[in-house]
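First up is the structure itself, then whatever we jot down about it.
Yeah, one chain of the complex is gone here, protein chain that is, but the others are all in their spots.
By letter and in written order, the chains are A and B; residue numbering begins at 1 in each of them.
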Amino acid sequence: MSTELSVAAADATGVDETAVDHGQSVKSVYVYEAPVRIWHWINMLAILVLCVTGYFIGSPLPTQPGEASANFLMGYIRFAHFAAGYIFAIGMIARIYWAVVGNHHARELFSVPIFTAAYWREVWSMVKWYSFLSARPNRYVGHNPLARFAMFFVFVLTSLFMIVTGFALYGEGLGMGSWADKLFGWVIPLFGQSQDVHTFHHLGMWFLVCFIIFHVYAAVREDIMGRQSIVSTMVSGYRTFKD
Amino acid sequence: MGYETQGFKLDDSGRRIVVDPVTRIEGHMRCEVNVDENNVIRNAVSTGTMWRGLEVILKGRDPRDAWAFVERICGVCTGCHALTSVRAVEDALGIEIPKNAHLIRDIMAKVLQVHDHAVHFYHLHALDWVDVVSALKADPKATSDLQHLVSPSHPMSSPGYFRDIQNRLKKFVESGQLGPFMNGYWGNKAYVLPPEANLMAVTHYLEALDLQKEWVKIHTIFGGKNPHPNYLVGGVPCAINIDGDGAAGAPINMERLNFVKARIDEIIEFNKNVYIPDVLAIGTIYKAHGWLYGGGISGTEVLDYGTYEKVSYDHSTQQLPGGAIINGNWDEIHEVDPRDPEQVQEFVAHSWYQYADENRGLHPWDGVTEPNYVLGAKAKGTRTNIEQIDESAKYSWIKSPRWRGHAMEVGPLARYILSYSHALKGHKYCQRVKEQVDYSAMMINSGIPKALALPETQYTVKQLLPTTIGRTLARALESQYCGEMMLDDWHELVDNIRNGDRSTANVDKWDPRTWPKECKGVGTVAAPRGGLGHWIRIKDGRIENYQCVVPTTWNGSPRDTKGQIGAFEASLMNTPMANPEEPVEILRTLHSFDPCLACSTHVMSPDGQELSRVKVR
């Protein structure tokens, strides 16, 4: 029986043995626990808000008409930036906590086994896959080795950099002696002066934007071309393998 | 051992005297002279002893930022380099500034003249004329009488006022901690003022110290701070809003303008009641003792670019018209064109820089400079411990600018000689200068001598002006004139605003995308110490080349290829010293130029690396 016929029959009857057979071959693994998933999406929103408001702090919108007392545009933009910054930072702390208590996949973001030869072999195989040099990638339960590399060296380190510089700048507003100044004030002389910290904080934002472009693209592409689910995993927590 | 130049016979065979540091100036300077057996100066050597390399630093920067860098060349004549810079940039880009901006800039420039001149006279120069310790012997009553005599309308003149000051001074001296007056040359025979005149001058030293901080508040209103007020390419940053919406928050409103007016009135009062009478009285007494030294080349070679246009951009309306006088012929005033490559040129034969051909001078637009710190064969000491300079070799961080090959003197005296000559030829806009000069000559010759029972004299203007006293007098007169012009400017500004013009900046060419790919410009200003010029080349929106030729470069220049001496060196020639151990006379004449060494020593080179290459011979 040809495939077309069986589909037509199944549509009519609801009986589809082929699909059932096939269905047994779909394997899935519980990878991302709930806290990791929640963090991911909250973090996404926080970064979105931070990037947009941050951009407008650096290049403000056109002048508002009316009295100063009737407007608070920059104030709101900065408020949103600071609020999102807090969420981003607290989220990062919570995520680090979860890396300790959660499953082993939760730790992938924070460590890269760079001294393990097997790891580098897998990185190379992923590089070949992205360079169209290999026809079929391996199957990965957690992050693939290349993703893990990017996550740690680009996302995690940049995020920490943004949190440290961000709160150093925030501490300038809170004033000398404030908690932010005590914790992060040392950053400013390290860079030279406040203007330098602003500049590099701004540059860090663009770094994250570049990361996000890669991240979203790679996730979608893997979903389509790879051998496992990616995007839906961050919703359900289950990594589903297609073959 | 010597030669003749510019009418001076140089002779370095006598005893050598070294003054280093020369104090009460801006920056660092050294002076060496040879005196003959009668303690008369027969050879003079002035050395600029610092450089900072600002023109190297400017390369590749945004021309709109340049004013802030060059403003930091000097914090004493603060603002004049900034003004010159914005003018040079505007000249290069073809920007015309609004009338209000022109007037505000002119008021600021004149405030600087007044402030700089008064602070120079009272706080840097006065101690060359005034014996502080002698003031303790003065009779306060007699001092009060003297004050009434030389300046009848000055309100602070009671015997009690002078007694209070004297008591404070006494207490200070008795404390044994003399502070800035420690190791001064008190009691030196070169001081000839009677105790009462000394007490009067010391009192005004303190009065001027209190008042000078008021005058500069005009800079604070227009430029936000002083020292180093802010400037803007294309106009001034202080927007005007007299009666519009939000005038209360505007940089310039009616209250601010009134504040400025009040300070201008104070300036005019001070000049009239204190500064001018003091200089005339001190000048007269020193003249009575025959002290008419220090002329140098001021009677023969003077230069200025001209300034203070009554009508913006119309040079014929300059209230201090410029030009060049050479060979002592005051009847012929040559036109000075800072763009002409044949006119202003800098030489380095005796400066710590090197050219490929050191017999040639270079116009600032084409200026190339590489440092070359070497001491001459006859220098004594070591490379980092100079005991004696060898002036036959390279000996200063200052270059030698020349106008058509002539060493020139610049400064208030040069401007006054030029404007006086212009006025004699009927120039409409500088007649006030002639009035001031003639009045001063009359007062010094007969007016004050009559009042003080001194012999009257018949010196001509041409005899009185080119002297150390004349240099100091011209500065005071310029201060007075600037105060008066400032008041005119203020009224004109208010009139212009009343006529509906509130514009303060021309922003048509603010954006570098509107600029030509390559251009060059020049800006000149009558800085307190003389004619100042900046030359700029702009390429692709960045500074390609920047060169400043500043007043003290002219005056303090070392010898050139022809062996001509600069104005400082010339002015010291043939001056007798009362006691060569104590350089009162040297300081008096050098200070009469108001040297500014941070201004005069600058360097430019193709790249910063070159600068660290230094040869030792």
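We adopt the following convention: a contact is a pair of C-beta atoms (placed from the backbone, for glycine too) under 8 Å apart; a residue touches a chain by one contact, two chains touch by 3 or more.
As a working rule, contacts and distances are computed from a predicted model.
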Notebook entry, point to check: The chain dropped from view, which UniProt name applies: "hydrogenase (acceptor)", "ABC-type dipeptide transport system, ATPase component", "Peptide ABC transporter ATP-binding protein" or "Multicomponent K+:H+ antiporter subunit A"?
Noted result: "hydrogenase (acceptor)"
Check: Among A:W179, A:Y217 or A:Y238, which one is in touch with the chain left out?
Finding: A:Y217
Note to self: If I consider the whole complex, including the chain that's not displayed, which of B:I221, B:I267, B:A407 or B:C548 touches that chain?
What the structure shows: B:I221
Next item on the list: With the full complex in mind, choose from B:T49, B:Q166 or B:S400 the residue touching the hidden chain.
Entry: B:T49
Check: Among B:N38, B:N183 or B:N499, which residue is in contact with the omitted chain in the full complex?
Finding: B:N183
Note to self: Contact with the hidden chain only, please: which chain A residues?
What the structure shows: 55, 58-64, 67-75, 77-78, 130, 132, 135, 172-173, 175-176, 185-186, 189, 192-196, 198-200, 202-203, 205-207, 209-210, 213-214, 217, 221, 224-225
Notebook entry, point to check: Going by the touch rule given at the top, which residues of chain B touch the chain that is not shown?
Noted result: 18-28, 30, 49-54, 56-57, 62, 64-65, 68-69, 72-76, 78, 119, 123-124, 127, 132, 168, 171-172, 174-185, 206, 209-210, 212-213, 216-217, 219-230, 232, 234-241, 244-252, 259, 371, 373, 381, 383-387, 397, 502-505, 507, 510, 582-583, 587, 598, 603, 605, 607-609, 611-612, 614
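Convention: only the chains that are shown with their structure count from here on.
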Margin query: Can you work out the whole-Å distance between the CA centroids of chain A and chain B?
Written below: 65
